[in-house]
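Note that this complex is displayed minus one protein chain, with the remaining chains in position.
The first chain written gets the first letter, and so on, giving A, B and C; residue counts start at 1 in each chain.
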């Protein structure tokens, strides 16, 4: 699979977590559950520690919880690779749910498909369970505002 | 625009709200914010009463909050038109965010594009503000499990 | 349903057809099958006259043929509303196929969801058959390059 491994992150995972917590004060409560595990050239890894509040009927992790993980994964990609401009916004996100995920850790492996001046396109494999099976896959676009100078 | 107006709902808006609250006990807290306003042949209308907790940087309603509204809109369509089988699940959802939405009421106008035996496809126009401008548009698919007999 | 009816087209349907035929010389052969029927404030109507070459196994109009109709519908929207800059490009297109379409006329009803300076988002209902049933629905984004001055 091709990777944009020639990209260079400008923030570490810890710096990205700190930044997301500071710019999303209203989500602080949720961010105990979502975190950036790793940032590497061309992508990042994020995790949802799914508990009862993230479940839907059938005791599976809810669609909105997995969507949020995908959206945060893209946000961590854009912050860590395009710089800490917190006003980047999602313009499109497409998600397929393919298996049920139980409560517990759910990991998202993000890959930047294109980092342009005004748009970033990424995808994310969301995996869970002892065998690390794919539970969802998403593709999304972030709009990057012009640099404030 | 074509509508599936030959479809016949089997639940009212009030019955759909009651059902969603009972099958999603872990989301009760959130359901004060999300509600079904209307069910009609071939679709339904849902509303998010967006408050501070639904906002992201820039004071705009967050992507996950609008995704949740779209997902609930599709769920209300499938419950009200295919019957109260709570185990229907989203298999795909694609959402475009086109304008910022402020805190306040955000309405979702849902339309069933196809109601088959095992799949329902719908779209939703999400509008907000005094002029009712489109803030997001989503298309999704619900998988309908075989009837339990 | 909300419409962007405050938008003002700058080209007619006939002008849009002429423009698409001139900028796509390598597709001239195909354009006998695809045409713009109408341009109106905030949208347009396009048609595929589906013949044998557009069919796939089961004698249904193929996915690529319906995708092309959706893509041309968006292109006609951007040309007619943002001006005749032929270098606009599709950045995302999501299509759901919900019913089979037979050979014959297939119409696409396009609606502009957002016309910004650099992006246009649209959706299209694709209908066919004597009862005008929805056979597919697509949502897409066109990138509009900066004006050449």
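Please note the rule applied: a residue touches a chain if its C-beta (ideal position, glycine included) is under 8 Å from a C-beta of that chain, and two chains touch if they have at least 3 such contacts.
The structure presented is a predicted model; accordingly, all values stated were derived computationally and were not measured.
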Option from B:18, B:51 or B:91 whose C-beta touches the chain left out: B:91
For chain A, the residues touching the chain missing from this view: 1-2, 4, 94, 96, 98-99, 109, 113-114, 121, 123, 125, 127, 132-134, 137, 139, 141
Interface with the unshown chain - residue positions in chain B: 91-92, 94, 118-119, 141, 143
Sites on chain C contacted by the missing partner chain, in the whole complex: 23-24, 26-27, 52-53, 55-58, 60, 62-64, 67-68, 71, 86-87, 89-98
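Throughout what follows, only the chains that are shown with their structure count from here on.
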Whole-Å gap between the CA centroids of chain A and chain B: 24
Distance from chain C to chain A - Cα centre to Cα centre, in angstrom: 33
Interface hub residues of chain C, defined as touching at least two other chains: 94, 141
